[in-house]
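The other protein chains are all here in position, but one chain of the complex has been omitted.
Let's look at chain A:
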Amino acid sequence: MRNYFIFLKKEIIESIRTYKLLIMLIVFFVFGMMSPLTAKLLPEIFSSFTTEGITISITNPTAIDSWTQFFKNISQMGLIVMVILFHGILATELSKGTLINMLTKGLSRSTVILSKFTSMAIVWTLSYMLAFIVCLGYTVYLFPGDQTSNLLFSVFCLWLFGMFLLSVLLFASTLIKNNYGPLLITGGVVAVLTACNMASTIQKYNPSSLASKNVALLTRAVKPSNLFYAVLTSVICILIMVGSSITIFRKKQL
């Protein structure tokens, strides 16, 4: 337990000094700020293009438009940036051999996995919270009085999907020693899950619903209870992924 916090501290120092945390915070801050602004400005940009004889009618933007931009940005670019930043979290240490010194000092392998997962989760949560708070502030400022439903739950769903991706990334890192394997596997998992979403029976349990139904939640097109099974499967998957990462890593020859 003591070693868990020591190694977690090292991981956090690492994300600060290698600018991972900074990059995440900047990217997510920009997404948080851009989303309401794009929603607000898009109609004006369009109207400046209109020439005579053509009329483009655009309804007035609302807070929903702002959140649509937010969830689109984070669930696509945001998650991609995160996965790219963290894809080498285990592979780099294994291929360089920096972990050998720590393991021969008595650091247990399960501690390595758990503290690495925690540090990724912390960076993701902080950046995502920043994006959310900034977006919330701008949305309230730019679209005063607009109502949205289930906002917090919707935001939670995307957060959980991010955690799910991190656990997949970690699991893939214990399977494959090189740098790009984890990236490929995580991308593959997302592709498969998205494809699975076509089948409505699977959709109910599919973690990727957590990243695609966010706006529908806000407009009450989807009820929070509809996502209950998706949340449950995601939590179970995260636990299984982290658990099997530990099991595999303990058996790995270094």
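For this structure, a couple of remarks:
Going forward, contacts are C-beta pairs under 8 Å (C-beta built on N, C-alpha and C of every residue); 3 or more make two chains touch, one makes a residue touch a chain; residues count from 1.
Following the convention adopted for this analysis, contacts and distances are computed from a predicted model.
Chain not shown in the complex: UniProt lists it as "ABC transporter ATP-binding protein", one of "NADH-quinone oxidoreductase subunit NuoE", "Potassium-transporting ATPase KdpC subunit", "ABC transporter ATP-binding protein" or "Electron transfer flavoprotein subunit beta". Checked against the full complex, the one of A:18, A:76, A:125 or A:147 touching the unshown chain is A:18. Touch with the chain that is not drawn comes from one residue among A:59, A:225 or A:253, which is A:253.
Screening A:103, A:184 or A:236 for touch with the missing chain picks out A:103.
The chain not displayed touches chain A at residues 2-3, 6-7, 10, 13-14, 17-18, 96-98, 100-109, 250-251, 253-254.
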